[in-house]
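This is the structure, below, for whatever I ask next.
Omission of a single protein chain aside, the complex is shown with its protein chains in their original locations.
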Amino acid sequence: MSMFGRGSSAPSGAVNNERIEMAVQELDMVTDVFNRLVSACHNKCISTRYAEGDLTKGESVCIDRCVAKFFEANKKVGERLQSVSANGAPGGGPLGM
Amino acid sequence: MSMFGRGSSAPSGAVNNERIEMAVQELDMVTDVFNRLVSACHNKCISTRYAEGDLTKGESVCIDRCVAKFFEANKKVGERLQSVSANGAPGGGPLGM
Amino acid sequence: MSMFGRGSSAPSGAVNNERIEMAVQELDMVTDVFNRLVSACHNKCISTRYAEGDLTKGESVCIDRCVAKFFEANKKVGERLQSVSANGAPGGGPLGM
Amino acid sequence: MDFSQFNAAEQAHMSRVIEKKQMQDFLRMYSNLVERCFTSCCNDFTSKALSSKEEQCMLNCADKFLKHSERVGARFAEQNAVGPGLSS
Amino acid sequence: MDFSQFNAAEQAHMSRVIEKKQMQDFLRMYSNLVERCFTSCCNDFTSKALSSKEEQCMLNCADKFLKHSERVGARFAEQNAVGPGLSS
Partner (left out) sequence: MDFSQFNAAEQAHMSRVIEKKQMQDFLRMYSNLVERCFTSCCNDFTSKALSSKEEQCMLNCADKFLKHSERVGARFAEQNAVGPGLSS
């Protein structure tokens, strides 16, 4: 029972490693996107003077718009990449993608 | 014997996975903080002209103060977070924290 | 059969964990270097106006030179670190390197 | 994310994975916060002691960062769909 | 990298590891691309909708980033030797 094992038809009650691995990968992806979103919108919206600990009205409004815009931008790029990768290999990596 | 198993009363001689996992998590935390400290104080103290390979007197003094100040700043933030999290959930994450 | 096990004389047909671990570490290293190279040369060569989706002639030439220069710079630093670490411990880490 | 197609053993496994990830995310968020606030607030290295002005800046920065993260998290949860066309 | 000294079981194992890493690298590259392009292209937060100018900038940025990565990857493969003195 290797940690990389991939039994694809586990009996119910047993853990299907492949399914778990894909779910963990999706969790990692969501977390990565969220962290980048927090960072990007902090850079865009939060004044670095730190005169107070609460979000100002302007900062709050900016955050809401920033998140909405980030999602829309993410969607456009996702659609573009799908049409690109439908036509061939997506991007270049060191592992010969 | 799953890699995520958590036997909490292992006999002596056996490896208690939960204890190991927590120790590894603490190691990761210390390493992360150290790397950020190196980066922050490099940005604050090291001139990017690179006219020489040794630390100048001024750079050395700055590093010592920077590390001390970082620790004090870290401590203040840690105390603040403890009082916040005593009153409710700490921060927002994508996994529903 | 621990995930950290290190049987160093596995019979042929069995997986030698130590060899696999070292290969994975090398893959991680190559990927890390590649990602930093992509980022560094993007910062050096790509105009952030994004007036078009193709690489301009100037950007393409810059990328080629940037990659070549990065490799040469990496080589010089590698040689320097080898001569340093031949004389003692390389760098400081939080884990007492 | 929807784990409803998972059997009981798999759901138990995922709960442990998520619990562990939440702790890692929290620790990472914390050290990221300290680095970010330190970079913004501390610029005087003629002394090793944190000045009262620097301390106030660190506390405001930490409070604001947490409120920022919470607000982004709330909006993120509303939008829900991540990387459309990639995750589905 | 050369895995020719690996036995069949080890080569099969490495293929799965590499396949998994390629997916992770792709996802990481994707979110990195979105963050980088968003930072360059979106600077007006008086509206929550992506303007047509911002959208065009995002698409150009994404296209250019992919072409940049491919070109770097091609040069990288030619140079091949990484961190001489460290990996050998």
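Going by the order they are written in, the chains are A, B, C, D and E; count residues from 1 in each one.
Heads up, the rule we're going with is that contacts are C-beta pairs under 8 Å (C-beta built on N, C-alpha and C of every residue); 3 or more make two chains touch, one makes a residue touch a chain.
Since this is a predicted model, take the numbers as computed values, not measurements.
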On subunit C, residues whose C-beta touches the chain left out of the figure: 2, 4, 6, 21, 25, 28-29, 32-33, 36, 39-40, 43-45, 61-62, 64-66, 68-70, 72-74, 76-78, 80-81, 84, 90-97
Absent chain, residues of subunit B that touch it: 12-16, 19-20, 23-24, 26-27, 29-31, 33-35, 37-38, 41-42, 45-46, 48, 50-55, 59-60, 63-64, 67-68, 71, 74-75, 78-79, 81-82
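The rule is simple: only the chains that are shown with their structure count from here on.
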Chains touching both subunit A and subunit B: C, D
Counterpart interface for B-D, drawn from A-D, C-E or A-E and sharing over half of its contact pairs: A-E
Most remote chain, CA-based centroid, reference being subunit C: D
Euclidean distance of C-alpha centroids - subunit C vs subunit D, Å: 28
Set of subunit E residues in contact with two or more other chains: 13, 17-18, 21, 25, 27-31, 37, 41, 59, 62-63, 69, 71-73, 76
Sequence positions of subunit A contacting 2 or more other chains: 2-3, 15, 27, 29-31, 33-34, 45, 64, 68, 74, 78, 81, 93-95
